[in-house]
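Omission of a single protein chain aside, the complex is shown with its protein chains in their original locations.
Here the chain labels run A and B in written order, and each chain numbers its own residues starting at 1.
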Amino acid sequence: MNTKLGALTLVTFAFATLMFAQAGEPKHGGILRIYHRETPPSLSIHEEATFSVNIPAMGLYNNLVVYDQHKPQNSMGTIVPELADSWSVSSDNLALTFRLHQGVRWHDGQPFTSKDVKCTFDLLQGKAKDKFRKNPRKDLFNNIVEVTTNGDFEVTLHLKRPQPSLIAMLASGYTPVYPCHVSPAQMRTNPIGTGPFKFVEFKQNESIKLAKNENYWKKGLPYLDGIEFTIISNRATAVLAFVAGKVDMTFPTEMTKALIADIKKQDATAICEIGPINVSTNLIVNRENPPFNNVEVRKAMALALDRKAFIDIIYQGAGDVGGTMLPPPEGVWGMPPELLKTIPGYGDVQKDREQARAIMTKLGYGSNNPLKIKVSTRNLATYRDPAVVLIDQLKTIYIDAELDPVESSQWFAKVARNDYSVGLNLTGNGIDDPDQAFYENYACGSERNYTHYCNKELEALFDKQSVETDVEKRKKMVWDIDKKLQEDVARPILLHARSGTCWKPYVKNMTIMSNSAYNGYRYEDVWLDK
Amino acid sequence: MSIIDLPVETETADRPESVWSKVRYHLGAHPLGAIGAAIMAVFVFCAVFADFITAYSPTATDAAVRLLHPGAGHVLGTDQMGRDIFSRIIYGARISLAVGLGSTLLGSLFGVALGLTSGYVGGWADLVIQRIIDVLQSVPLLVLALVMAAALGPALDNTIVAISIPLIPYTARVIRSNTLALREQPFVEAARAVGMSEFRIAVRHVLPNTIAPLIVIATAQLGAAILTEASLSFLGLGVPEPHPSWGRMLSESAAEFVRTAPWLVIFPGVAISLAVFGTNLFGDALRDILDPRLRD
Partner (left out) sequence: MGTYIIRRFFLMLLTLFGISLLIFTMLRLVPGNIADIVFNAAGMIDVAEKAKLEKELGLDRPIPVQYVEWVSGLARGDLGYSYVSEKPAIDEILPRIPITAKLAGLALLFAVTFGVPLGVISAVKQNTTLDYVLRVISLSGLSLPSFWLGLLILMAFVAYFGAIPIYTNPPKGFWNTLWLFSIPAMAVGFRSSALVMRLTRSSMLEVLRQDYIRTARAKGAPARTVNYRHALRNALLPVVTVIGIEAAFLMGGLIVTETVFNIPGVARFLVEAIRWRDYPIVQNLVMFVAVVAVSINFLIDLLYAVLDPRIRYAS
């Protein structure tokens, strides 16, 4: 058996090598055609918070540092230099100095200097004269006191306290460097970057076109002459377009397991990958108003959840049970399964529900006298479908829930007004990093801490793990925090979805990130073997 | 009510008197209408007795039976969440009927009120109402319903209101022209001579005489209302989940299964088309019987 397996591995390996040899030297030229799932709000990455923007826009820009575009699992070890040739940390861990690449030019011909880096962070922190219309990630950079330049090619970030994961935030597709000389308003309509592709046009509902930056500072790149995104909002139509060869690639991480099976049936040569995207489906529970201000009711609801059923029904089994952090092996910081099992609601569903019913009976509810609630969620299929399953599951513990679909425009306003009892929400994490996840979603007073969960003790632990430089030690601390969050029913995590991407075999050098959906779209060395 | 002079009655004066024989006569004369009536009867039956017809709950999800082909057990198969399509279609009849009847009734109510006032009172009232009708008629029906649905939010009752508004102008127009003709009829003048108040004449004598065309219009609009609900739900507005609305069953998530599980797309579409087809057939026959002069 073992030898057989060995032989198989060997053959596969040989085959892969052969393929690689055949593929040979990258070819220049060709337009990569990708379908886009919707019209993105703009191409100004700093002002937006959806990967609908990152995917078409990341190729326009460069970062100081970036996640290696061909290592699927983003981690501290995969961060590589980009506009910064190198960087160093001061001995007190309070200053981060970058030495910048020389000879880089913006798409409009202006030279790139350290001032642009300073401008970018000033904008992000609201210190610049011009302001972003909206600034969704300003809190990520709260720890930066000041940005100083030393000549045109050296820039230093000064920190309030040591923060090893700051560099991870800089490496995300969310943190490109913007030019000083272009206003935020112009960046929304006619973006200028230093990246491998130049902006050509953006037509709502129709297409986004990028063309090769002939003067790209990375010599010999990009290979592609351009990228065209055709906007197709109906997924079935989009799949048909891919199968019929009208596009070379599907929108990254938009294909469900069923759709991939269908694609493979139509076009056996298509290359499809399915993996986690670090977006969790979770419940926000109003802990300030009845009935969920009662910790017992919250506990009963947590016990009623059948997480596997959610994954099976909504994602055809393509998903993982976990806590706040993306579960291993793709996730770097997620709790190991042994630990997860010890949390109430993560064990045997039938037993847990028994317990939940006991709690509900004690509180005076029963099958004839169910607790009536509303489950609020955005009126979009990815939100609505799990909410429908939730309503079905809550029936088992005498909760009679009704769906309250909310127009997208009203959703966060409603949540901010505390006008809900249970909400079903999706939370995407730009980077697989505890600092981002904890501070953003669970810190007292954070704008995106929708439930106003506030636990000072736990927040002290957030700070403690944040300054920890030893990764293994930090992991243990993160697990403890994550476990506590789940036990407190702070924001019950239902599942972490997996979804897929397909491309035609002639698209080469395409890598899909396995623990983030926001960071892998520079596309400078993607090429077409046609 | 003896002075009411329905055109129907003069036409049928020489035919047998009993209601049933009249019905039998018309069924024979209008075979297509009979088919339409039968379809509508099935449709109403499903809506009323949904609880007794179906074996499964229309909202129960089950991972074990996702996307089952039509066959034994689940006659029409199951959807992506393991819900029984047959049950959803049967219960869906209830939603469609509620939306169809609700919005048609509401639309007729407003339409009649406006049309009657406009036609009977005349003058300024007529001018103003005519403008309102013109305005409503010049904005595309679905656009009007879309904005209304967005304004009111997705819920069953709001959908009914949203769909009823665009139905008003046509009813109002027809009622107005009927009223204009009736106003000059001898029996109205007779009532006036006896000293009846204008309001009483309008309600007691003119209104009943517009019932025939009203029924014809309302039947035609019933189908249009069901179609509009389907379109709204397809676009993501309209009746929300988990209500098993036919249009919603065809929307985004189902459209994804056009190839892999076509029954998800085919059966709800057939249900909508059949129900609307039935009302249209019936409406056509009704028009021929009640008012041969009234054409589209």
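The working rule: a residue touches a chain if its C-beta (ideal position, glycine included) is under 8 Å from a C-beta of that chain, and two chains touch if they have at least 3 such contacts.
Keep in mind that this is a model prediction, so the values were computed, not measured.
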Revision key, fill the gap. Touching the hidden chain, out of A:Val295, A:Ala413, A:Cys444 or A:Val471, is A:Ala413
Study note, to complete from the structure: The one of B:Lys22, B:Arg204 or B:Arg259 in touch with the missing chain is B:Arg259
Review point. Which of A:Gln110, A:Thr237, A:Thr382 or A:Thr511 touches the chain that is not shown?
Key: A:Thr237
Point to revise | Residue among A:Pro26, A:Pro41, A:Pro328 or A:Pro344 that touches the chain left out of view | key: A:Pro41
Exercise for review: May I ask you to list the residues on chain B that touch the chain which is not drawn?
Suggested key: 32, 131-132, 134-143, 146-148, 150-151, 153, 223, 227-228, 230-231, 234-235, 247, 250, 255, 258-259, 262, 265, 269, 272-274, 276-277, 280-281, 284, 295-296
Point to revise | Residue numbers in chain A that touch the chain omitted from display | key: 39, 41, 47-50, 131, 133-136, 185, 188-189, 202-207, 228, 230-234, 237, 240-241, 243-244, 246-247, 407-413, 416, 447-448
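Rule of thumb we're sticking to: only the chains that are shown with their structure count from here on.
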Point to revise | Between chain A and chain B, centroid-to-centroid distance (C-alpha), Å | key: 47
Review point. Mind pulling up the chain B residues that touch chain A in the complex?
Key: 59-63, 66-67, 80-82, 150, 153-154, 236, 240-242, 251-253, 255-260
**Study point:** In the complex with chain B, residue positions of chain A that touch it
**Key:** 234-237, 239-240, 256, 258-259, 261-262, 308-309, 312-314, 316, 379-381, 384-385, 387-389, 391-392, 403, 405, 407
